[in-house]
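Mind looking over this structure? Questions follow.
Only one protein chain is missing; all other protein chains are in place.
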Amino acid sequence: MSNTIADEIVHHVKERQPLTIWSVLGNEYFLYCVSFISFLLIWHFIAAAGLLGLATPEATIKEMIRLMSVKLAGKNLFGHIWASSRRILIGFAIGAATGLPLGLFMALNRYVNAIVKPVFDLFKPMPPIAWISISILWFGIGEPSKVFIIVIGSFVPCVLNAYAGIRIIDPELYDVIRVLGGNRRQEIFYVSFPAALPALFAGIQISMSVAWTCVLAAELVSSRSGLGWIIIRGMKLTKPELVLGGMAVIAIVAWIFSAATSGIEKLLCPWKRGIKEL
Amino acid sequence: MTPKIVCENISKFFIQKGKQRVHVLEDISLEVMNNEFLVILGPGQSGKSTLLRIIAGLETPTQGRVLKDGKEITGPGQDRGLVFQSYMLFFWRTVMGNVEIGLKLRGVEKKERRKIAQHYINLVGLEGFEKHFPHQLSGGMKQRVGIARAYANNPEIMLLDEPFGQLDAQTRMFMEKETERIWQTEKKTVIFVTNNIDEAIYLGDRIVTLKGKLPGRMDAIYDVPLPRPREHTDLEFVELRQMITDKSELVL
Amino acid sequence: MGASPDRRVKIQVKNLTKRFGDLLVLNNISFDVADGEFISIVGPTGCGKTTFLNTLTKLIPATEGSILIDGKEADPKTHNLAFVFQEPTCLPWRTVRDNVAFGMEVKGFPKDKLEERLEYILKLVGLSDCANLYPNQISASMVQRVAVARAFAVEPDLLLMDEPYGQLDVKLRYYLEDELIRLWETLKATVIFVTHNIEEAVYVAERILVLSNKPTTIKAEVHVDLPRPRSLVDPKFIEIRKKVTELIRWW
Partner (left out) sequence: MPYEEVKVKQPIIFKILAILSLLTFFGVWEFIVDAGIVPSTMLAAPSKVAILFVKKLTQANPDGATLGAHAWMSAKEAVTAYVLAIIVGVPLGLFMGWFKVVRGLARPIFEMIRPIPPIAWIPLCIFWFGIGIWGKVYIIWIAGIVPFTINSWVGVNMTDPALIQMARTYGATDWQIFTKICIPSALPMIFGALQISLAYCWTNLVGAELLAADKGLGFLIEMGRRLAMPEMVVLGMVCVGIGGALIGIVVDVLERRLLAGIRR
């Protein structure tokens, strides 16, 4: 007995279309290429015409390749990437390590919730970037102040998602454990934690992207290394290829971080592998 | 013979949205014999699932009480196994992981637990699917896992809450046949809730009907004297069904 | 397989074949439907029923063969096809009235005709009282009746129903089946009714087509010439029911 409807859908996808001009023009991947190439071309012509103060894509790539070997403020490009990444990793680790358990506790225990939630709600609407100035007052302009911002930034989404992850669990799943003779502790270990795992990862993804915003903001305000600093440096030296290159590198590294998180999620949640996502 | 389960004048009120009191069940009294297959038949919204959850110990009745072997039921326990309408499988566990969960909760050691679980996986006909995750199974297969999970915990009483409500007519008939086969293989007291009259007559030793619309009230009790295995197209089957249908009310 | 010779043929399905790659799903299906006929289609679970319906309504193209309505190739844009699905397909943001009107809107009925027919259909199906309610305010059976009303409203050349009453309880199903027969008799539509429930098929249809397992063909054709209203305990009824059951039994 197989799921026949699913079978049919799979076969439908496999169905071969005859190759015509229209099917190529309408193909999504073909359009992706068109889009990508025209994006680069338009960028090139705007820059070459001297409009908007942009550097051409070629100049940007050349500059980035140059930076791989030439040191800027004592670090080559990889050094700066690592400087930003290290801040994120440390700050994020602390934020998640405190935020996730706190969110779980709040969702599982009404007393913890009643005590923590009012104070947490005070801080929730305050954007993490607003903490930059006070962070510098507290920790100076060194590493700790930047890490602190990232801790704050990743803490809030972690708490919120851990909390929501537990709250959206179908209460009947707990009934399964109760009917089988399990106790409250077993309900938590066998249902709450595994069922909330996908939501935890969603929180981690959001935290990651917030962390990137935070690290950039912190580096833009005050630092001597990192990708944010490269951008600011480019602005101060009026070298647009440095600004654009910095932005491109940030996009790539941030994308790698998010892809890595998805990879870990797939590894830890094998049951999600077969479920289609956008 | 003393009854296995006795419901004494059960009434149930729910509080909805923190301010609405809903009367779900009124004055339900019934007895279930040992190894009997009892079907509770009622239309949607007649409180039949609530009655089953009260017997399972997941809800407490507002009035009245439920006795098992003469002792009052105060909470859920391993002696009663429940099969849910919406399967309620642990989507993060494989078929094996789902079936063995009850034994795991009781600390049965791994080898023993696997052996028992495997036995029930085979019994429901899912051999070869042990490593599949629930989302890879069809509806009928999911509910087989649900049944195996309840059986593996070796309860005295099986409670099934509209287990085949989401299946198509033919798969449903097939699953009814399977249910009968499993019940014949390992006899247990079964309370089976459904809104499908064919299913009720096909499976039940006795049928208790509830009246539609809340609060649910007892309507009638029918004996089903037909020999097993039964056929949906037998004249006696159809006539009994006609009789029960004629006596029930239409809820549009 | 032909319809009765004294009736005009409305739909002709000729050598309908569907392949997905190397997999043959529909194997050379041919049948005719007379104007105003009520046909049931039954088949074992997993018999490619979904593909069959989707091909019939042109949701997916057939590999070979053709479907002719009044001698012309069927096309949802020119012909009035209507489909009542198994799952409820009411638009939750429209009232019952606007849901029933949806099909006619898409078909571009002129405004006055639309209004007039809308009132007529609502009254005929007995939905006038809840015409201004939203789908989430009415019961599941009512939602399905709205879908049926919407389908009849467009004066369909062909009305396809895919197990519309599958999950309803028995008493309700009898009621809705009787209502469907009444609508069909009043509005004279050509209906193809697909179901898993053999009793239901025998109860509503003039003719039953039995599908085989994959690759799907028409395995048998059963005429149901019982007078209406039909009785479920009539020995003749039970005999036909048994016959069809044997034809598709797989359990």
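Think of it as A, B and C in the order they're written, each chain with its own count starting at 1.
One rule holds for everything that comes next: a contact is a pair of C-beta atoms (placed from the backbone, for glycine too) under 8 Å apart; a residue touches a chain by one contact, two chains touch by 3 or more.
What you see is a predicted model; the values in this text were computed from it and never measured.
Undergrad: Touching the hidden chain in the complete assembly: which of A:Met64, A:Ala83 or A:Ile132 does that?
TA: Only one listed residue reaches the unshown chain, and that is A:Ile132.
Undergrad: Can you list, in ascending order, the chain A residues touching the missing chain?
TA: Missing-chain contacts on chain A: residues 26-32, 34-36, 39, 52-53, 110-111, 113-119, 122-123, 125-134, 136-138, 209-210, 212-213, 216-217, 220-221, 228, 231-232, 234-235, 240, 243, 246-247, 250-252, 254-255, 258, 278.
Undergrad: Please identify, in ascending order, the residues of chain C that touch the omitted chain?
TA: Chain C touches the chain not shown through residues 57, 59, 75-83, 85, 87, 89, 91-93, 102-103, 105-107, 134, 136-137, 154, 160.
One rule holds for everything that comes next: only the chains that are shown with their structure count from here on.
Undergrad: From the centre of chain B, which other chain's Cα mean sits the farthest off?
TA: Relative to chain B, the chain whose C-alpha centre sits farthest away is A.
Undergrad: Report the inter-centroid distance (CA atoms only) between chain B and chain C in whole Å.
TA: Chain B and chain C have C-alpha centres separated by 34 Å.
Undergrad: Suppose each chain is reduced to the average of its Cα coordinates; what separation in Å results between chain A and chain B?
TA: From the centre of chain A to the centre of chain B is 46 Å.
Undergrad: Please set out, as single numbers or ranges, the residues of chain B touching at least two other chains.
TA: Residues 171 of chain B each touch two or more of the other chains.
Undergrad: Residues touching two or more other chains, restricted to chain C: which are they?
TA: If we look for residues of chain C contacting two or more partner chains, we find 45.
Undergrad: How about chain C: which of its residues touch chain B in the complex?
TA: Going through chain C, the ones touching chain B are 44-45, 139-142, 163, 166-167, 169-172, 174-175, 195-197, 199, 232-233, 235, 238, 241-242, 245, 248, 250-251.
Undergrad: What residues of chain B sit close enough to touch chain A in their complex?
TA: That would be residues 53, 56-58, 75-78, 80-82, 84, 86, 88, 90-93, 101-102, 104-106, 133-138, 140-141, 149-150, 153, 171 of chain B.
Undergrad: Along chain B, where are the residues that touch chain C in the complex?
TA: 43-44, 165-166, 168-171, 173-174, 177, 195-198, 232-233, 235, 238-239, 241-242, 245, 248-252
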